[in-house]
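A short worksheet on the structure shown next.
Note that one protein chain is taken out, while the other chains of the complex remain in position.
Note that the chains take the letters A and B in the order they are written out, and that residue 1 is the start of every chain.
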Amino acid sequence: MDRIYSHPQSLRDVPTHYCPGCGHGLAHRLIAEAVDELGLREQVIAVAPVGCAVIAYDYWDFDCSEAAHGRALAVATGIKRVRPQNIVFTYQGDGDLAAIGTNETIHAANRGENLTVFFINNAVYGMTGGQMAPTTLLNQKTSTTPEGRNAQFQGYPLKISEMLALLPGVKYIERVSLGSAQDITKTKKAIKKAFMNQIEGIGFSLVEMLSPCPTYWGLSPCESLDWIKNIMAKEFPLGVIK
Amino acid sequence: MPKILMSGNDAIAEGALRAGCSFYAGYPITPQNELTAYMANNMQKRGGVFIQAEAEVAAINMVFGASAAGARSMTSSSSPGISLKQEGISYIAGAELPAVIVNIMRGGPGLGNIAPSQSDYFQATRSGGHGDYHCIVLAPASVQESYDLTYLAFNLADKYRAPAIILGDGMLGQMMEPLELKNQSPCLAGRQAKPKTKPWALTGCAGRKANVVKSFYLKEGDLEKLNLKLQKKYQEITAKEQRWEELFLDDARVVLVAYGSMARIARAAVKTLRGKGRRVGLVRPVSLWPFPKKAFARPKNKYLVVEMSYGQMLEDVQLALCGEAKIEFLGRSGGGVPSEEEIILKINKIYNG
Partner (left out) sequence: MPRIIINKDKCKGCLLCVSACPQGLIMIEGGFNLRGVKPVKFKPGGKCSGCALCALMCPDCCIEVYK
């Protein structure tokens, strides 16, 4: 009997600190699977964010760097420029990539850095206790928008992927979801494509993953997947953006 | 060895390149722009990487990344820009990465002005960012020293896996002086880390366990362990790396203490006063952290600290002397520079007092 599904070599066999049903575990695994399948484990250098995934380096079994909050793409730029033969990726949440780190994100993209970016969009700040994210939906309740996000005071959900797609330095952007088995399969393909683009020197590639945060959405893990499908994906449509 | 004419800013850049610096990221700010331009002109030609970053914050974090990947890396700026870099410097210290940060100080606080100043002494020597850390701080007082100390800064940063700061000022950065390029190779030492010399660097985990560069220690006790390790390192640096220059200390009744550009004026005052028979000496700290306490081990009667600030290094002199001598202070800031005449006037006032 063959083992047809097990945890990838690039993912350590340790329990994660993530909440039940959290999308980070899925995203970590899919990236690790892609790294293994592309034979990149000894070549890859990851940059972990500040946010729930801050200790991603405890879970991945390859070289990793931390970065100050929002600075993952600056750190990754430094790494990739001095070691172009390595495959460098950042893993960033919505706060890291689209709030405190917007400057680094836009300029790394605009320079066309040959980097791979995994952007976990769960429309909320998990690590600090469920505050509004730049991607929080209108009317979505968070601990800092107790009445729901109101465009008049808090602006609109930030569509950073669409913004980045305008830049000539950006070569590939796809928005995927971790909301169903079918979507997860698509996500893995997008991850691999984003890595392949770097391997082939094509340039800046970003995969935005709509990811469940059952804890701060106040939903069960299963309801969270439905919420992605029925509500979040309406605001953040899936598909290849560029 | 033939000498060439160079500005302090250019000399720092050339010193860095000859020390094998292969990554520079910076953001323009006066009065250090020549340094950035020098790197733009020369870094790529010599096989390194130059990036004009989108901001000071990005620049220091690019340096973090390049250093984590094993390259000798540097950024430069001036006071307000250095304030922006403080978070990054704290991370570099916490992750025990080597890096060189150049601060060509200007007037503050706030946007201040672009006149020379020494009012970032506290920020440089007291750990300007959060946490219990120190940067090695070297203060050149000539174009030659700008070159030499930058070279040294890279070696010390690598040796101790700690950030090192070159603390100059607008006067020194802009000043042209003859410079001897010593015997150091004009070629880069090599863009990439040799795994043997930097086994901790992120190079891909082929043939070894995965490396992690981080400053985050959540488990109880772990961060204290890191801090104890850092403190031990700082003790070693304090014991081994104090540097200073002294002049006419043997018979000095009054000892001037000044660093950087200010020390040049202080030295001129000392020479003038000696010419008039005044027994005046000079201590010029070259390393500001560690502060050269050893230069004060046998206290003289009186000290006069002169700074382009309202008394920052003064505190270190007070700590070094521990009440065993009388300490006077002369300082101006915000573009004011204590003149030779002002120093002489002050010395004359306290000489017989």
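To be clear about the criterion, a residue touches a chain if its C-beta (ideal position, glycine included) is under 8 Å from a C-beta of that chain, and two chains touch if they have at least 3 such contacts.
Values in this document were obtained by computation on a predicted structure and should not be read as measured data.
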| item | value |
| --- | --- |
| Left-out chain, listing which of the shown chains it touches | A |
| Hidden-chain contact residue, picked from the options A:Tyr18, A:Phe62 or A:Tyr172 | A:Tyr18 |
| Interface with the unshown chain - residue positions in subunit A | 1-7, 11, 13, 15-16, 18-26, 29, 181, 184-185, 214, 220-222, 225 |
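Following the convention adopted for this analysis, only the chains that are shown with their structure count from here on.
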| item | value |
| --- | --- |
| Chain centre separation (subunit A, subunit B; CA means) in Å | 39 |
| Subunit A-touching residues of subunit B, taken from the complex the two chains share | 22-23, 25, 49, 51, 53-55, 57-59, 61-71, 73, 87-88, 91, 95, 191-192, 202-207, 210-216, 218 |
| Of subunit A, residues touching subunit B in the complex | 41-45, 47, 54-55, 57, 60-68, 71, 74-83, 86, 103-104, 106-107, 111 |
